[in-house]
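The structure under discussion appears below in the form of structure tokens.
Of the protein chains in this complex, one is absent; all others appear in place.
This part shows chain A:
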Amino acid sequence: MDKGYKVQVEDLHKSFGDNEVLKGVNLNVKDNEVVCMIGPSGSGKSTFLRCLNKLEDPTNGHVYIDGYDISDPKTNLDLVRQNIGMVFQHFNLFPHLSVLKNITLAPTQLKKADDAEAKKQAMHYLDIVGLTEKAAAMPSQLSGGQQQRVAIARALAMQPDVMLFDEPTSALDPEMVGDVLAVMKRLAQQGMTMIVVTHEMGFAKSVADRVAFFHDGLIQEEGTPEQVFDHPQQPATQSFLNKVLNV
């Protein structure tokens, strides 16, 4: 374990029954770094991401967040999770709460802020995602893109050190994608440490510091966007990029 990394993954294995989905993944992410994970569906990248905040229990291996081993039973998982924001493919806003309450729920429940302070912060994050006028709306009244931006604001309100994005734009209509990606790009520029599972190659190319190509439960190839996109070394990477870039 190296204290210098924000996220450190060592030999991560995950099986569902007989099906081994992750076959020994290693990854180190530094502070302020943006890592995009690309690869075909079913290659294990979403499972990998979900192992990072233990939504999935790894079968083997270690995940260190800020140096804390999350598979150690002594680690306070809830506390670690407060520092990892997560954005889901299907947004997962709480449908019974207003946009504002969605954002203030965790900070007030976890005594991070009193009501007034939490509300003020929520408005600040809504401003960042460009949705201050929707504070009182219910999630069902928002478009998919708006819901996803609220979900990002909700995660940011816990002031996390790391943000995990699990295919944040794949459930969106094409015209909504741009707004969400713009918000993510701005976050990256402000120095947020981000791990993004995505099919948006353009975003990966322009925003990522590093791109990791996932295939068959392993990271087959990683490097700068230029290295991976322009000079892929592995046949699997070349074949995948051929399919997604030259439609």
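The working rule: a contact is a pair of C-beta atoms (placed from the backbone, for glycine too) under 8 Å apart; a residue touches a chain by one contact, two chains touch by 3 or more; residues count from 1.
Heads up, the rule we're going with is that contacts and distances are computed from a predicted model.
When the listed names "NADH-quinone oxidoreductase subunit K", "Glutamine transport system permease protein", "TRAP transporter, DctM subunit" or "Signal recognition particle receptor FtsY" are checked against UniProt, the chain not shown comes out as "Glutamine transport system permease protein".
From the options A:N28, A:T59 or A:N92, the residue with contact to the unseen chain in the full assembly is A:N92. Across A:A137, A:M158, A:M201 or A:L241, the residue that sits in touch with the chain not pictured is A:M158. Looking at chain A, the residues touching the absent chain are 53, 55, 78-86, 88, 90, 92-96, 105-106, 108-110, 115, 151, 154-155, 158.
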